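Sharing a structure below in structure tokens format, with a few things to ask.
Note that this complex is displayed minus one protein chain, with the remaining chains in position.
In this document, chain identifiers A and B correspond to the written order of the chains, with residue numbering beginning at 1 in each.
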Amino acid sequence: MTSDVKLLDICNVAVGIKRRKRETLVIVREANFDVNYGEMVGIVGESGSGKTMICRAIIGTLERRGASVIGGEVLFEGLDLRTINEAKWKTLRGKVIGYVPQSALAGPNPVLTIEKQLAEALSQVEGTGSMKNRSKELLDLVKIRRVDTVMKQYPYQLSGGMRQRVMIACALASKPKLLIADEPTTGLDVTVQSQIMELLREIRRDLGTAIILISHDLALVDEVCDKIVVMHAGATVEVGPTASMAKPRHPYTVALNSSRIDVAKPGGELLIIKGNPPSVGQWNPGCRFAERCDYVQQDCLVGDHPALSGKKSEHQSACLHSDKIGKI
Amino acid sequence: MSKKVRAEGTFGIIIGAAMMLALLLAGLLIPWFGKYGANEISADQLMSPSRDHFFGTDMLGRDVFARVFDAVFVDIGTAFTGVLIPLAVGTIIGTLLGISRNRRVNSFIGSLIDGINAFPFLIFVIALVAFLGAGLGSIILALSLVNWARYARIARTRAVVVNQQGYVEAARTLGYKPSRILFRHIIPNVSSETRAYALSDFIIVIIAVAALSFLGLGVNPPQAEWGAMIKDGANIITLAWWAAVFPGLAICWAGISVAVFSEGLTKRIGEGNQQ
Partner (left out) sequence: MSKRDILIEVENVSVTFGSGSSAVEAVKKCSLTVNAGEPIGIVGESGSGKSTLARVMAGLQPPSAGAIRFRGDNIFKGNKSFQSGNRNQVQMVFQDPYGSLNPQLTGLSAVAEAVRIHTKVGKDEAEQKALELLERMGIGKLDALKQPRQLSGGQRQRVSVARALSANPTVLLADEPTSAIDQSAQAQLLKLFLGLLNDGLSIVLVSHDLGVIRYLTKRVYVMKDGVFVESGDTETVFNDPQEEYTKMLLASIPGELGKAARAKLKR
């Protein structure tokens, strides 16, 4: 039984920044993927691929950076987020859609104790019981022990992993339907990383929250997500169920796969992707991966960037020659 | 490559620089080529602005226009020196303090810096000048003695951070001589902050120099100087507003030009830092 309305449907979304003199810097050209209720979706891409911008579009924080959705539809439970006003955003952001920022960048407010931090998040939501108890419940949810001690501490007294857990707790205060985790473990030790991933899996299982996990690490996403979205130079180049993605159909995914340390032979051949990801806005005609592609053909260099083949929810690829992959 | 877009802040930088350059140029040319000398006393006292005397004349019949521009290098020059010396001295001392591990020296000089900074700037300077005796030299000396501590504090904080950066450690690992590390790697990255402070300090010092002269602690008459001119003009403001107003406008012009320039520069650097 499939539900007609998806939790989140990103259709041909483009995001740009308006510069002076009517110039628009296009950061995301074509993002395409969807998220079903309770699904864990991983978005993988290098810096400049547009993966963070897309998430800002979903959570509505583009305006602050002078950016806006300039094309396509961002449908949340059927509602086009392009059309809503700030008042409506306030009912969604932090309530139905939660956000956990990158571990290295933001973090809990340094001048508030954890207790105050959680109280702030909880004050936006209705609930039963005292603020203190509700806060403790949240800390339990993210598997923080010694709850009483932690409540009274300041962020600087906690480790990176603990701080991330607190951020996740704040995001979960409203029991959101969708949680966006933007590189939640970058910069943290692998041991902490695996704990946080386990935590996200449990949250998904126990609360039914759909999770979007943004990462540059394909190995990580491969392990925990139901569906993988691969972004390159502002466009979705491949998307599909994780199992199916084990046989990638786009040269970029193939290259990412081949550069994974976990599948490389020690001291052996490690395929790297030629060149560097194109800088934002500096895109050549044709397929934007063409100059780094091992399978490039003549028709890849001209015309528009190839569109995603197939239907949503299947394994789609934006390569004109996906049939040739693996046969070279 | 997309069409070259003019970087943000360029407008401010150009306008600010142009304003200051115009002022300096006028200060150079008008005393040479102007109709009247700055100290030319005449019988035409307190004449209102006219085609002959653009800014009118003062109590001694001197051409205000000539005097205002004669004062340019005096005021701006003093202010400039009064910023440059503390900038240089403060940056170096602050940096050395920030990277030093000698706890006693650190604590002694650190307390000295904090002590000096605790005093309200202008009052301290006024007291020092009064003590040293009036004159531009005293003003510069007093400014240097007081202001270096403000730069040193900024430099010290920044130096501590810079010292821990990877590139400084790398320089040590690569065996660079300590002098090279200090002058090529640490100080340039520390002075970026102190130089930014210097720009805003410049505005304050321009006004301070004029203020000190207003209080009679600056130049000796008959040298033209904006603060002194305002003081003389203040007594006759109802009779001859031009004697005080034009030097006042000159101070504003100088201050605004630096402010606009500094704003433009901040915007420019800010854009560069955006990732």
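The definition used in the following text is that contacts are C-beta pairs under 8 Å (C-beta built on N, C-alpha and C of every residue); 3 or more make two chains touch, one makes a residue touch a chain.
Bear in mind that the values here come from a model prediction, so they are computed numbers and not experimental data.
A.B. asks: Could you tell me which displayed chains border the chain that was left out of the figure?
C.D. replies: A, B
A.B. asks: Just to verify: which one of A:S47, A:T91 or A:Q157 makes contact with the chain not shown?
C.D. replies: A:S47
A.B. asks: If I consider the whole complex, including the chain that's not displayed, which of B:I14, B:L112 or B:A170 touches that chain?
C.D. replies: Once the missing chain is taken into account, the touching residue is B:A170.
A.B. asks: Just one of A:I273, A:C293, A:L308 or A:I325 touches the chain that is missing; which is it?
C.D. replies: A:I273
A.B. asks: From the listed residues A:A243, A:V263 or A:L301, report the one that touches the chain absent from this view.
C.D. replies: Going through A:A243, A:V263 or A:L301 one by one, A:V263 is the residue touching the chain not shown.
A.B. asks: May I ask you to list the residues on subunit B that touch the chain which is not drawn?
C.D. replies: 165-167, 169-170, 172-176, 180, 184-185, 188-189, 192, 272-273, 275
A.B. asks: Please identify, in ascending order, the residues of subunit A that touch the omitted chain?
C.D. replies: Residues 46-47, 104, 159-160, 186-187, 189-194, 216-220, 222-223, 255-256, 259-264, 266-267, 270-273, 276-277 of subunit A touch the chain that is not shown.
Just so it is clear, only the chains that are shown with their structure count from here on.
A.B. asks: Centroid from C-alpha atoms only, then distance subunit A to subunit B, rounded to Å. What do you get?
C.D. replies: 50
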